[in-house]
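Note that one protein chain is taken out, while the other chains of the complex remain in position.
Now for chain A:
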C-alpha cells in the first residue's frame, strides 16, 4: 500500500513538471508564431510563400485580393464557392468579430469563426472552465478545467488557425467597459446566458451602430436572429419590456442538451460570416426557432424597427453616456452573472445547518426528511430516508407528511417509554425551494418544519464532500 502511495506521489510530481514544461513550450511557440506572422505581413503576399502549393502566380504580380498563398490553400474550399470566392474570403480576412461568452453558444461559434479566417476574433468571458461545462462547451478540454474560459478558448482558436489574431478580454462585459471593447469590432455575437446582458449588448450595438448576431438555447430549444442590421429591429424593438425574472430560466437550473446550443452557435457563426463577407441574406427581421425534440425548425417573420423604440426609435437619442449609466440589473430584475439566487425567507429558528442536522441523525433523534426537488433531480442523488415530494405538488400531499410523522412517532415510542418529538426537515438543491416549502408547511399546520440551509450543495460542502453535486 505504502509503495502505491509513493508511486502515485511520484507520478503526480512528474505530471506537474511535464505540464509546466509543456506550458512554457506552448507560450514559446505562440510567441514565435506571432513573430513569423509579423514578418510575413511585412512582405507582399504571394512572394512570402516558399511552400509547394503556391497559386501559380510566382514571379507574376501579387493578386489584388491580398490573400497569401498559404491563405489560398487554407481557404481553398471557400474560394471554390462561386457565391463566396475570393471576394468573400478577403472581406472575412479583413473583418473583426467579437464573441461575448465562451460557453455553449460561443464554443462552436468561435471554433468556426477562427477556422473560417476572420481576421481578428475577440472573446469576452469572466468565467472559468468547469467539469459540468464539458458536455456542451466543446471548445474547452479537460486540461483547462479551473482556468479562465477566455484563455482556453483562445488557445483552441489559435491551434485551429494560427494565422488570425485572437484577442482575449478576460473580464465580465459591463456598461463601464462595453463601449471600449465592442467598438474595436465590426460585428458582435451575443453568446451570453442572461437577460440583462442581452439588453446591454443590444443597446451598445445600437449606440455603436454594430450588427448583432443573437442566439439563445435552453433545454431542447434554440432561437436565433440578427439585430440592428441594415435598418432592422433591435432587441428592444422586439422586447421593449423585460420579462419577469421568474420567466428567465437558466441552463444551470433547467438543463440543456449539449448539442442544442452547439447547433445555435454554429448558426451564429454562419450569420456572422455572411454579414462579414457580405453574402446572402442575413437573418434580420426573421427569427429561427429550433425545437430539437420534434426535429422542427421554423423561420418566422418578426416586426421591423419600432419607431417608438426607446433605444433605436425615430425620436429617441440613447447616448453613450446614457448607456454607461443604465442599470441593466435593475431594469431586468436579474443579475448580469448567472450566479444562483440566495433567498432568506425564514427566521433563524426555522432553519438548521446541514452539520447540525447530521448531528441529530447521528444521535438517533427521530425525524422525517422531505426533499422538495422535482422527481428527475431526486433520481440523480438524494440523502438516505428522504421522502421526495416536489414543491409543486406539496400542497396536495400534506396528508402523506402527517402519516410519515405519525409512523415515525409510533415506531420510536414502541422502542422507548417516552413519547418522542419527531423533527420535520425540508431540503432541496440549494436551499431556496426548501424555504418556500417551509413557509407553506408552517402556514398549513406544520409549525415545527425547518429548512436545511444550503440544501444538498450545503450538505456536500459541510458534511459529505463525496456526495455528487450537479
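General remarks:
Quick note on the criterion: contacts are C-beta pairs under 8 Å (C-beta built on N, C-alpha and C of every residue); 3 or more make two chains touch, one makes a residue touch a chain; residues count from 1.
By our rule, contacts and distances are computed from a predicted model.
One chain of the assembly is not displayed; among "28S ribosomal protein S24, mitochondrial", "ATP synthase epsilon chain, chloroplastic", "Signal peptidase complex subunit 3" or "Ubiquitin-related modifier 1 homolog", its UniProt protein name is "Ubiquitin-related modifier 1 homolog".
Contact with the omitted chain, checked across A:88, A:148, A:211 or A:242, is made by A:242. The omitted chain makes contact with just one of the residues A:77, A:298 or A:363: A:298. For chain A, the list of residues touching the undisplayed chain reads 101, 103-106, 191-195, 198, 215-219, 221-223, 238-244, 246-251, 254, 256, 261, 287, 289, 291, 294, 298-303.
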